[in-house]
Every structure is written in structure tokens, then in C-alpha cells.
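Handing you this structure, nothing more for now.
Here the complex is missing a single protein chain, while all its other protein chains stay put.
And then chain A:
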Amino acid sequence: MPRSASAVAFRASIPVMFGYLILGLGYGLYMHNLDFAWWYPPLMAATIYGGSVEFVIATMLTQHFNPLTVLMITFVVGFRQFFYSISMLNRYEGHGLAHFFQIYTLSDETFAVNYTVHVPTGVDRQRVYTLISLFDYCYWIIGALSGSLLGTAFALKIAGLEFVMTALFIVLCLDQFKRESSHLSTVSGLIITILCLLVVGKTYFLLATLVLLVIEFAIVNHQKERR
């Protein structure tokens, strides 16, 4: 049984290490293929620190400047993290910088590990949380940096590599589809987005979709309450 907080944290973070290094590598290569300089992937990994958001923002950086869409999309794509934080309210009890760092780096995987990690008695629980968050954060940045450096060093331009983002969202969508009890959300998301793309066009269809989805939810929710 490991005794120190760092040993407990490192052991718990190993699965995320493989995941983040590989996906981060793919993300770095992906951005290199979109013609970005080598420092973009690590910069975005370190500041935004959210895989799906970074992939989407990477494509948005190649289009017209559209700050409102960027804010809305990031907020909505990251919205699930709101609920991770709610689950961690009574667990993240530290103070100061360490506490802020725990919150800043609460990704899907870090949430999954920190929420379930077994901390032996005598080991500082908050320290373990902070260290797991730190290790995961480093894995993701190192992955992104290696991908972009690898791409730059060997001029790795692979036609079709951009499909990794499509595959990622297909996989996440399928996982979500399996999890939900009613498929109203996924199906309406699909239909509304396609309609908005056709009607509103490429620049604003995401915003239009988000507004319509919230309206749809408000109506469905209202009808449910009245019953």
C-alpha cells in the first residue's frame, strides 16, 4: 500500500496517462494538419483544458472571428462540468491556489478518478486530489505538445487526419445515447442542428441550435410539470 500522497495520486492517474497522452497526441497532430504553429496545441491545452472544446475551437480559429459563438459553444459543450463541480462541492475543501487549481482542471477523467479514488487513512486527501489533477493536466499538455512537435518535425501532413474529431464526437454521442433513458435529446439535437445548418448557414447555426434546444427543453419541462 503506497503511503505518500504522490504515490497514491500517481497510481490512480495511470489510466488517464495513457488516455491523455494518446488523445493529446492526436489533438496536436490534428492542429498541425490545420496549419497551426507548434505552440497552439500546448497553449490551448494549458489554458482551455477541455478536449472536446479544444477540437471545436481549433476549427473555429480557421474561420471568421466570432466571439459570441465561441463563448456560447464553450459554455454549452463544457456545461456537464458544472455538474462535476456540484458533485465535488463537499470534497474539494482546500483553500487558495491548490483549491482553485482543483476546480480549474476538473475534466471528465479527473472527475471520474477523484470522485472514486481510495485514499488510505493518514494520507492527505486534498493533496491527493490536487496531485491527480496536476498529473492529468500535465499528461494532456505533454500529449498535445508531442503531437504538434512530431507533426512539425516530420512535416506530418496526413490527408484525412481531421476525421479524428468526427470519430471522437461520434463515439461520445454513442456513449451518451446508450446512457440516456429517453432519446428525445439526442434525436432532437440531430434534427434541429441539421435544420439550422440548412436554414441559418454555417456561421450561426450552432447558436441557433442552442437557443432552440433550450426553448424545446423549457416547453417539454413545462408540460411535464403541469401533468
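Just so we're on the same page, contacts are C-beta pairs under 8 Å (C-beta built on N, C-alpha and C of every residue); 3 or more make two chains touch, one makes a residue touch a chain; residues count from 1.
By our rule, contacts and distances are computed from a predicted model.
K.L.:
One chain is missing here; what is its name in UniProt, given the choices "Cytochrome c oxidase subunit 4", "AzlD domain-containing protein", "Dihydroorotate dehydrogenase" or "ABC-2 type transport system ATP-binding protein"?
P.N.:
From the listed options "Cytochrome c oxidase subunit 4", "AzlD domain-containing protein", "Dihydroorotate dehydrogenase" or "ABC-2 type transport system ATP-binding protein", the omitted chain resolves to "AzlD domain-containing protein".
K.L.:
Please identify which residue in A:Ser6, A:Ser52 or A:Gln126 touches the non-displayed chain.
P.N.:
Among A:Ser6, A:Ser52 or A:Gln126, only A:Ser52 touches the chain that is not shown.
K.L.:
Taking the entire complex into account, which one of A:Ile14, A:Ala112, A:Ala153 or A:Leu174 touches the absent chain?
P.N.:
A:Leu174
K.L.:
Kindly state which of the options A:Gln81, A:Gln126 or A:Ser146 is in contact with the chain not pictured.
P.N.:
Going through A:Gln81, A:Gln126 or A:Ser146 one by one, A:Gln81 is the residue touching the chain not shown.
K.L.:
In the full complex, which bits of chain A touch the chain not displayed? Write them out.
P.N.:
On the side of chain A, residues 19, 22-23, 26, 43-44, 47-50, 52-54, 56-57, 60-65, 67, 70-72, 74-86, 89, 92, 103-104, 106, 158-161, 163-177, 180, 183-190, 192-194, 197, 202, 205-206, 209-210, 213-214, 217, 220-221 touch the unshown chain.
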